[in-house]
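With one protein chain withheld, the remaining protein chains of the complex are depicted in position.
Let's turn to chain A:
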Amino acid sequence: MSRNAKINTLLLLLVAALAVIPLALGLGDHKEEPFAGADGEAETAITEIDPDYEPWFSPLYEPPSGEIESALFALQAALGAGVLAYYFGLRRGRRQGEARARGRAVTQDADAEDADAEARTGADGGRD
């Protein structure tokens, strides 16, 4: 593995560790509902501060179940990941194509130079 790839893997491992550590240490155990969303907790806090508050608008569309909701979240992540992957794939392909074209150009240039040199020596030879 190249040094670059090692650093990139290390970055991903760190992110994974940051996500796993709270779960592994059971940091949500003191809660009634461990690892619930912070937005839900904020809603609870609002009703604690102002018990009379009623949300005055409800979402136009609400996923009918937790499963559908997580499917839509996965869709969101997949869309984003797809575009990112397309970008990096395209760049990589372009770079490889350019490198190949350059390689070809160099050999062609070399051929052309050889031909030039031959022509020149030929001409010189003619003059001599």
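Note that in this section contacts are C-beta pairs under 8 Å (C-beta built on N, C-alpha and C of every residue); 3 or more make two chains touch, one makes a residue touch a chain; residues count from 1.
Methods note: contacts and distances are computed from a predicted model.
Only one of "Two-component system LytT family response regulator", "Cobalt transport protein CbiM", "Phosphoribosylformylglycinamidine synthase subunit PurS" or "ATP-dependent Lhr-like helicase" fits the UniProt record of the hidden chain, and that name is "Cobalt transport protein CbiM".
Touch with the chain that is not drawn comes from one residue among A:V15, A:A101 or A:A117, which is A:V15.
Residue positions on chain A in contact with the hidden chain: 4, 7-8, 11-12, 14-15, 18-19, 21-23, 27-31, 34-43, 45-46, 49-50, 53, 55-63, 69, 72-74, 76-77, 79-84, 87-88, 90-92, 95, in rising order.
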